[in-house]
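With one protein chain withheld, the remaining protein chains of the complex are depicted in position.
Coming up: chain A.
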């Protein structure tokens, strides 16, 4: 998988390395900005209200 990506990047080893780094940073940014904020409420740590529901902080009740 990673080998395949590496072979398909253009340029010499330095250019490929820089492009790969940019790709990694882009993936990390997307994870922090979009994926993790979406996934986080599915975990139970955010439940701090008494609302009669087990779903994360629905906040409906009182």
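Just a few scattered comments:
By definition in this document, contacts are C-beta pairs under 8 Å (C-beta built on N, C-alpha and C of every residue); 3 or more make two chains touch, one makes a residue touch a chain; residues count from 1.
Everything that follows uses one rule, which is that contacts and distances are computed from a predicted model.
For the chain that is left out, the UniProt protein name among "Sarcosine oxidase subunit delta", "Penicillin-binding protein 2", "Class E sortase" or "UUP1 family membrane protein" is "Class E sortase". On the side of chain A, the interface with the absent chain consists of residues 1-3, 28, 31-32, 36, 39-41, 43-54, 56-59, 61-62, using the contact rule stated above.
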